[in-house]
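Structure provided below as structure tokens; questions to follow.
Excluded from the complex is one protein chain; the other protein chains are retained at their positions.
Here is chain A:
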Amino acid sequence: MFATKAASLLLRRSAASASSSMAAVRGAGSVGSGIAANNLRFLSSSSTNSTATFDLTGSFETYNLETSPNNTIDMTKEELLSHFELMYTMRRMEITCDNEYKARAIRGFCHLYDGQEAVATGINAAFEPEDSWITSYRCHCTALARGGSVASVLGELFGNVDGQTKGKGGSMHFYNKAHNFYGGQGIVGAQVPVGLGLAFANHYNATPGKPMQVAIACYGDGAANQGQIWESANMASLWNLPMIFCIENNHYGMGTSMDRHSSHSDYYKMGNHIPGLRIDGMNVLAVKEGMRFVKEFVGGGNGPMYVEMMTYRYHGHSMSDPGTTYRNREEIALTRSTRDPLEFVKRTLIDAGFADAEQIKEIEKNIRKDVAAQVMKAKASPKPSIEPHLFEYVFTSNGGKEQNEFPPHIRMPDFQKSKYY
């Protein structure tokens, strides 16, 4: 029974993917269970050729909503180029992580985001810097979008002192409070109640009558059935908090496919009476427009929303997972060839006349060069010294950035080496 169900789901996904490649040519077509990705249709450009309009028909499915995102989006050349550049940097950074991990320069855990770049990029494009963001352990690219750099990410993965958390956190723990990025949380699902707290604070600090800053908690389809998420959804709705529950549905909870870990597959409907929106998460334009709509709805005091991003991760769950025991290579290859979020942006750039293939190649070359340079810089950073780095930031004195307070006693493995402050 299970095998049959799995096979049929897979077929459905593949069918959706196949139809999406046609949609790219013919224009949009709406789909049932999974959104057809890359349904690009360039509509028009302005006389100055600096703004273009793109068709998003079929990129969204709504639940309990009377309004919906627009079916078109206007993009300037600069916007679209910046999205492409960020996404390509993400892709190169993650591929570099893969290589460096295999070269044993990175230790511990390492979860890669390639394939899902359009999600973080689109959210970032729709958000203001004051909106709060928390995500799971698959956080390198969100860190990059929210004030980090390739050097700060790789530096951290190398365990060097100039890494974003000075070699204290590693792959799963990136933060940037100045950019309202709260992790980088390693416990599956635990970031969702915490994310609700960010929304609570935005609500607490809001000016009556004005739109609230929103908070988003991103988590995977594997976490989506956790009890603490339902607890959070209940409070978010009860208190009308400006909270976005964002399920990045990459179809696998670690190595367990959706049909084996979830009794349902419509994650955007999981909030019960809470409205939901399913977005083509391989289409950065759809993510951006969808999240613009969601931010406006949620920030306007209408309560929380569930968002499901239909996406795909190319790599296995982590570096110890080749990603091929529970899915087949054809599925990955088909996704790469028909739904790749970067290929999609490239096509939009070309179709809109914003760049030609040669220019795109040049941009890619420059980004590759820059990533390589930043990786060298990250590698050159020294390792953190035991003193003071092992002992700092157990406590804080005044709660500010890097305001350390030592506990009176830190016991060391050898008691003789214990610290007294």
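Note that in this section contacts are C-beta pairs under 8 Å (C-beta built on N, C-alpha and C of every residue); 3 or more make two chains touch, one makes a residue touch a chain; residues count from 1.
The rule is short, and it goes like this: contacts and distances are computed from a predicted model.
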Among "GPI ethanolamine phosphate transferase 3", "Pyruvate dehydrogenase E1 component subunit beta", "Bola domain protein" or "S-adenosyl-L-methionine-dependent methyltransferase", UniProt-listed name of the chain not shown: "Pyruvate dehydrogenase E1 component subunit beta"
Sort through A:192, A:246, A:287 or A:371 and give me the one touching the missing partner chain. A:192
Sole touch to the unshown chain from A:175, A:252, A:293 or A:306: residue A:175
State which residues belonging to chain A touch the missing partner chain. 132, 134, 164-166, 168-169, 173, 175-177, 182-183, 185-187, 190, 192-202, 204, 215, 227-228, 230-232, 234-235, 238, 392-405, 407-410, 415
